[in-house]
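As you look at this complex, bear in mind that one protein chain is not there, while each of the others sits in place.
Coming up: chain A.
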Amino acid sequence: MARGRKGVNGTSPAPAADSPSDSTPTPPPRSILPIPPTTPKSRDVVKVNNANLIELKNALDDAIKRYLSRPDLFKQIHLHTDVRLALGWTGVLIAGVTALYSYRLEYEKSKPVIWIGLIVYIVLSLSQALYAYFIEGDTIFVGKRKTFDKRILTERITLNTRTKPSTPENPPAYSLSLMYRRSTNGGKSLLNRGAASESRPYTAFFDEQGVLDHDRFETWVGEIVGRVMEPEWE
């Protein structure tokens, strides 16, 4: 079947995956490539402190963002970051203006100004914190891709990551879950939707010195993303 799918790192897909398609109607042609194998290029060595869980998670998050933001893959949507930046910087500016007012005006006259400034600042800070906690949550990457086949296909992928703390039996693990949507007609007709969730211990990707093994990590991520992007034939 002309799917043009290349296995990652030289492995070939299981033949069992091909046989159901013989008895099903021809799937809609798509020019969407599955995740290509990792291209070895000169990459900076990423070295982190092994004992610091936050650094480990951040290193893997950054690697995912770099990997999925490649020109042939998704384009990152910075909505969450932009909202947080807007709320935060507005709050800081309001705080600065309030302080300036209180410096210039006499105390009694500046009291109502300070009250307003304080309340606005508290509201903005609170909304930024609530946004980051509830709406953004664990999301590290939201990406979109538009491809032109016979119609415009829009794909949207969201990745959440968490660190699973270590237990006496297992080392700390990196848990990745993603959600994927493919639609057309400007998002009105849903073509495909998928989700996946997997976790690997950090020891699978970092060696004793704390150097990140890019290839192994990108293979793992590419496998999951490729799996989720496969259309379901009904």
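Quick note on the criterion: a contact is a pair of C-beta atoms (placed from the backbone, for glycine too) under 8 Å apart; a residue touches a chain by one contact, two chains touch by 3 or more; residues count from 1.
Definition applied: contacts and distances are computed from a predicted model.
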Candidate names "Auxin-responsive protein", "OSTM1 protein", "Signal peptidase complex catalytic subunit SEC11" or "tRNA-splicing endonuclease subunit Sen34"; UniProt protein name, chain not shown: "Signal peptidase complex catalytic subunit SEC11"
Sole residue of A:N50, A:S125, A:N160 or A:S177 that reaches the chain not shown, by the stated touch rule: A:S125
Contact footprint on chain A, counting only the chain that is left out: 44, 54, 58, 62, 78, 81-82, 84-85, 88-89, 91-92, 95-96, 98-99, 102, 107, 111, 114-115, 117-118, 121-122, 125
